[in-house]
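Structure below; questions to follow.
The complex appears here without one of its protein chains, the remainder shown in place.
Up next, subunit A:
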C-alpha cells in the first residue's frame, strides 16, 4: 500500500489509477481523502495488521515474537510446539521406532537437538504411562527410557570446570523430568576398550595421536562415541538407541560425506533407522531443522549446555559454514539436501530388523508398514562394513584392494586416507590400539568380504584352491 496523497511523486501507478477512476465517478468533494473514507481505510489496515499477528494455524493466539525461520514465525508457540512434536511422532510411528516392549536409550549431549529429543521421548512415555495407570488390568506396557552422556575428556582436552558444569546440568535435567524415572548413564569415552579406564585412556590417546589428519581425528572420535553408546545400550539391556540428529546435521553430513568420497555408504546414514549396529539407532528428529529445535528450547525454557567448541581447520567445519551460508540464501536448502540424499537407494539395514516375525510389533504398525509398501527383505544383508567407520563397503572398491593386509582390506578408502597411517609398521601399531569392537569388525569383515566375493565369482573359478591366487 502506497500513499493516498495526490501529491505523491513516486510511481504508485495503481493509486493514481484508483484516484482517477474515483474522480471520474464522483464529484471532487467525495474524494477518498474525506475523513470517513480515511477512517474506513484505517480500520482495514488495522484489521490487516492484527490478522498478521495471529497464528497462521489456530488463528486465535498471537504469533511468536521472535522472528522465525521459514514457517515458524507464523505459528503461535503452542502450534509451533505441536507442529514439531507431530513431526517427531510421525517419524516414530511410521517407522515403528518404539514399541511398548522396548527399552530406549536417549543419547544426550546437552545440546538443543538431543534436549528436544529427550523431551519428546519423555512426553511420549508420560502419555503411555498415563494410559497404563488408567487401564484397569494394567495390561498396556510402557516403554522404558534411559539417558546416556559420553564424557569425551580423554579424547579432546576440555577444562575440568566446564565438564563438571556440563555433567551437573545433565544430571539436573534428567532428574527434573517427572515419572517414570529414567536411568542416567554417564560414561567415559575410553570405556570402549575395557572396564579398566586408565589403560583405556592411554590407548585412546595413542590411537588419536596416530591420526594426523584433523578431519580424520574428528571423525574417529565420533565413531568411538557411537561405540560407547552402543556399549552402554548393550550392557544395560536397551534395544533402541535414540539420537537427536536433525535435518541440519544430516545436510552437513551429506555434503561432508560427498567431499570425503563416501558417496557409496551415504544412504545408510540418512534414513530414520540405522540397524547395522547391535542396538538399532533411530533418528526421529530427521525432519526438524536445528533452528526450530533451538527455538523450542528457548520458548519452552529447556535447559541446554554445550561445551565451547574450538573451531578447527578441518573439512567438517568448512562444510558447516558452507551449508549455513546456503541456508541463509535459501531457507529450504538444508531440507533439499537431505531429500536428495534420501532418494539414494537405501541399504537393507535402514529398517528395524525382523519386524514382521516378531510378535511384539503391534498390528497397526505392521499394517502401516504394509501400506507404506516397505519392502521386506528376508535375507540378511550381504553388505560388509568398514572396520573404522562401519560404512558399507563398495564391492568394486573391495576388489581392487589388497587382501593380504588385514586392516587395509577391511576399511573404506576414505578411512584409509584420513584415519589410517600410511606405512605398514604404523598400521600394525594402529590396529593394536583400536578398540576390540572395531578389531572384531575388521577380522569379521575381511573374512566376510572374501567369502561373499568368492561366491560372486564362483562360476568362473577353475579350482577351489585359494592359494594360487
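Rule of thumb we're sticking to: a residue touches a chain if its C-beta (ideal position, glycine included) is under 8 Å from a C-beta of that chain, and two chains touch if they have at least 3 such contacts; residues count from 1.
Here is the rule we go by: contacts and distances are computed from a predicted model.
Novice: Looking at what's absent rather than what's present, what does UniProt name the missing chain, "Gpi16 subunit, GPI transamidase component", "Centromere protein I", "Proteasome subunit beta" or "Cytoplasmic tRNA 2-thiolation protein 1"?
Specialist: The record for the missing subunit names the protein "Cytoplasmic tRNA 2-thiolation protein 1".
Novice: Of A:151, A:188 or A:262, which sits in contact with the chain we cannot see?
Specialist: Per the contact definition at the top, the residue touching the missing chain is A:262.
Novice: Can you say which of A:109, A:291, A:384 or A:418 touches the chain missing from this structure?
Specialist: Here the residue in touch with the unshown chain is A:418.
Novice: Would you indicate which residue among A:128, A:214, A:307 or A:439 is in contact with the undisplayed chain?
Specialist: Only one listed residue reaches the unshown chain, and that is A:214.
Novice: State which residues belonging to subunit A touch the missing partner chain.
Specialist: For subunit A, the residues touching the absent chain are 212-216, 254-255, 257-264, 266-267, 313-315, 318, 322, 325-326, 329, 333, 336-337, 339-341, 343-345, 394, 413-414, 417-418, 422.
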